[in-house]
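What you see is the complex with one protein chain gone and the rest in place.
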Amino acid sequence: MDRPHSDAAGAGRFLGLVFPLLPAIPLLFLITQWGSVAEGNVKSVSFPWVPSLGIEFSFFLDGLNLLFALLISLIGVFVAIYAGAYLRGHPMLRRFFLYLALFMVGMLGLVLAADLITLFIFWELTTISSYLLIGFNHDKASARRCALQALLLTTMGGLCLLAGLILLGYTAGTFDLQEILARGDYVRGHSLYPAILVLILLGAFTKSAQFPFHFWLPNAMAAPTPVSAYLHSATMVKAGIYLMARLHPVLGTTPLWEWTLTIVGAITATLAAILAVRQTDLKLKLAYTTVVALGTITMFFGSDDSVAIAAAITFILVHSFYKASLFMVVGIIDHQTGTRELDRLGGLGKLMPVTWFCAGAAAISMAGFPPFLGFIGKELKYEGALAIATEPTLVAGAAIFANILMVTVAGTLALKPFIGRQRPKSDDIREAHWSLWIGPLVLSTLGLTFGLFTPLIAEGLVQPAVVTLLGEPKIVKLKLWHGVNVPLIMSILTFGLGVCAYLYQRPLRAFLAFLLSFFPTTADRIWDALLEGLKRLADVQTRWLQHGILRRYLRVIFLAATAALLLALIRQDNLSLSVAIPALNVKEWTAMLLVAAGAVMASSVSAPLAAVCALGALGVGVALLYLFFGAPDVAITQLLVETLFLVLIAATLHRLPLSYGRHATRFRRLDALIAIAAGVVVTITILAVIEQPFSSPSSDYFVANSMPEAFGRNIVNVILVDFRALDTFGEVVVVFTAALSAATLVGYTLRGRRR
Amino acid sequence: MKSIVLQTATRTFVALLLMFSIYMLLRGHNQPGGGFIAGLVAATAFTLLAMAWGVKAARQALRISPEGLAAAGLLIAGIASVIAGLFGDAPFTGQWLFLGGSETEKGLPVSSILLFDVGIYLSVLGAVLTLVFALEEND
C-alpha cells in the first residue's frame, strides 16, 4: 500500500528508526539488574513529593515487577519497530509516537511505583494515553466512541481505585507499598478491609476487562493494530493483573478475595471463549481471547497455592509473547490484503511464508502444543487448577473449557487465512517488509526457545515473581515432561476436543450464536443507554439549576447563607443573648432612625430618584454613627464616598429609565420572607458575637506602638500606611482596576458611537 | 448643568478644596485625614469642576489623564514600599529621617510612609476621577 510521502512522512520514517531505542533503554537497564533482583534483592529510589501527607515519588524493583517491566520494554521495542512500518507515511505518525511514549512511561511507572499515590498517577497516565491511542483514528465516529467508552469505564474504575488506595494507605498508616506489603495481616483484620478490597478490585477489573466490564476491550480494537498488540495484549490490560498480583500478599487469601476472583475470572474466561469462537473478524477474535486469558489469570490469582500462582505468572509471560505476535500477524494480513475478515481470507501461506511461520508458532503456543512455552504454561494451569482449594472443579472446568476453545481459535488463526484457495484474488499481495514481521518472528521464536530452556525462565523470571508474590521461598519447576499424570490427560482431552471443535467450526459457531441469542452477552447496549440517561439527567438538571434568572440564583445564595449562619448559631453550645434597652442619647437615636428610615424607604419607594434620596440620607446617618462612636476618619471617608456616589448616580440616572417598570410596585411575599429571615439571623449573630469575651491583641499592639514605633498619632492612618501597608496597597490596586474596568465598559460604546 | 452662580463659586471652591486635600494628606499621620480621605476630597474638587464646567474642562484642569495619575500613584506607593529594601528591612517597613534633629528637638520628619501616603492619595484621586469622568462624559 503506497501512501504519498511528504516531508512529515520522511521525518516520521526517521522517527520510526529511532523510536524503538526509547524502550530499549529501560530494557537494557532491567537486564543489567536482572541477576541481582532474581536473587531476591530489591532496588529502590525515592524522591519526596508531599511529605506532609507521607506521599513519595518512589519506585522499586523486585522479582514481581521485574517480570512486568521486562515484558513492557521488550515488547515495546518490537511494537515500536512494527508501528513505524505499519503506519509508515501516516501524517500523524509523530503524534502516534508521542502517545506511545507517554503510554510506555505510564506503564513502566505503574509497575515500578513503590508508593500508592505514585502508582495511581501512572495508572491514570496509562488510561489517558490509551484513550488517545484508541481514538487515534479520530476522524472515525466509531473510534471516538470506543475510545470514550474505554476512557469512561477505566476512569470510573480508576476513581474507585483511588478511593481504595487512599483507604488502604489510611488503614495501613503509610502509602509506602513495601511497608504495606508487610502489614497484610493488620489490613485484612481491619473493618475497612471489605471496602478496600471491593474498590481496588473494581479498578483492577475495569482495567483488565473482567466481566461485566469486558465489553470495552473488543471495542477498543478500533485502535491501530500496533496499539492493540501492545496495550491490549501485553501491557495495559495487564495493569489490573499486576495490581492484583502486587496486592495479593496484603489483600489476598481471604474467602472474599478467593471467591470474587475465582468466580469473576471463571465467568469472564468462559464467556469470552464462546464469544471468541463466534467472531469472524480476526482482530476481534484475538481481543476476546485476550479477555479469556485475563479471566484465567484472575481466576488463578484467587488462590494462594504456589502452583496456581506459578501457573498464572507463567501464563502472563506466555500470553504476552504469543498474543502480541498474533496481533501483529493479523495487522500484517490486514496491511497487505486490506481485510481481516476470516471468510474473505485464504491461501496466503505461499505468498507470505514468514508471516505464516510467525502465526503458526504463536498459535501453537496459544493452543499449548509441546514443546512450546504455552504447553508448559497449560500443564501448570491444570496442575494449579487442581491445587486450588476452594473450587477445583469449577476452576479446572473453566480452564479446560476455555482451552478447548482456544485450541479452536488458534487453529483458525494459524490455518484458515493461509491454506486453501487464495483470497482475496489480487496479484499485489506479497510478503510484508521485514520491519513488519521482525517483531512477531522474534516474539514467537522466543516462546519456542523459552520452552526448550525452561530453567532459565523458571529460575530467572517465574520463581522470583512467585517468591515475591507469596513472600516465601518456593521452588518452581517448569518441565516439558511431567510423566503421565492428570494434567497430561486433561491436556490430551483438550487437544482432542479442540481439534474436533475446529473441524466442526461452522455448526459450532451457528450453535453458539443460537445459544447466545438468549442471553445479553455484552453490556454495550446497557452502557449506551446509561450514557444517554446521564446526558438527559445533565440536561434536565442544567435546565433546572441553570435557568438564567438572576434573582432565583440570588434567592438560593441568600437562603444558603442564612441557613449556614443559622446552623452555626444552633451548634453554638452556650448561646446567650442579652438584649438590653440600648442606652443611647438623642443624637445617636436620631442617626440610627435616619439610617433605618433611609433603608426602609429605599426598599419601598417606587421611583429610583426617591430611592437615591433615601440612600443619601442613609449615608449621612451612617457617617454620623461613625463619628459618634469614635471613628472620625471613617466618618469623613463615608461622607465623601457617599457624595461621590450620589454624583455618579445622578450622572447616570438620566440615561436610565425613570421608573422601575411594572413589576416594581408588587409586594413580593417570598422575597420579603427571605429578607427578614436573613436580617434576623444576622442580628442574632452579631448579638452572639458581642456576648463573647472581647480580646484583640493586634488592636492593643497598634494602640501601644503607633507612636513609639511608627511616629504617628493617628492610629487608624498608621495602621493603613505602616502596619498594614501591604493590604492598603492591594486595596488601592483593586480600586484602580475596578475604575479601569468600569471606564472601559462605559467608554467603549460611547467612543465607539462617537467615531 | 450650566449655572453662572455655580461656575463662579466653583473657581474658589476647587482651589480651597485642593488646598484642603493637601492639608488633610499632610496631617493625616497625626490627625484625622490621610491619603484616602485627601484623595477623595481632591476627587470631589474635580468632580465639582466637571459638574460646573463640563468634563472636558475638568480633564484640562487635571492636565494628565486620571488613569495616568492613578498609575503614577501606584508607582510612588510601590517605590515607597521597596525603599525599606535599601536599608535592609522587609518591604513596607517604614523608614524615618529626622532632619535637623537633636537630643531635645525632634526635627523635621521625612519618611517613606509619607511618600506611601502620597501614592495612595494620587491613586485614589486618579481611580475615582477615572470613574467619574467615564460615567459623566456621555453627551
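A and B are the chain letters, set down in written order, and residue numbers restart from 1 in every chain.
Just so it is clear, a contact is a pair of C-beta atoms (placed from the backbone, for glycine too) under 8 Å apart; a residue touches a chain by one contact, two chains touch by 3 or more.
Assume contacts and distances are computed from a predicted model.
Between the listed names "Na+/H+ antiporter subunit C", "ATP synthase subunit b", "Glycine cleavage system H protein" or "ABC transporter permease", the UniProt record for the complex's undisplayed chain reads "Na+/H+ antiporter subunit C". The hidden chain, counted over the whole complex, makes contact with A, B.
When the missing chain is restored to the complex, the residue among A:G54, A:P212 or A:P608 that touches it is A:P608.
With the whole complex as reference, residues 539, 543, 546-551, 554-555, 558, 579-580, 582-584, 588, 592, 595-596, 599-600, 602-603, 608, 611-612, 615, 618-619, 622, 625-626, 628-634, 637-638, 641, 644-645, 648-649, 652, 655-657, 660-661, 663-664, 668, 671-672, 674-676, 678-680, 682-683, 686-687, 689-690, 694, 696, 698-699, 702-704, 706-708, 712-716, 719-720, 724, 727-728, 731, 734-735, 738-739, 741-743, 745-746, 748-749 of chain A touch the missing chain. Residue positions on chain B in contact with the hidden chain: 30-32, 36, 40, 124, 127-128, 131, 134-135, in rising order.
Basically, only the chains that are shown with their structure count from here on.
A separation of 57 Å divides the Cα centre of chain A from that of chain B. Those residues of chain B whose C-beta lies close enough to touch chain A in the complex are 28-37, 40-41, 43-44, 47, 51, 67, 70-71, 73-74, 77-78, 81, 91-92, 94, 96, 109, 111, 113, 116-117, 119-120, 123-124, 126-128, 130-138. Across the complex, chain B is touched by residues 632-633, 636-637, 640-641, 643-644, 647-648, 651-652, 655, 710-714, 716-718, 720-722, 725-726, 728-729, 732-733, 735-736, 738-740, 742-743, 746-747, 750 of chain A.
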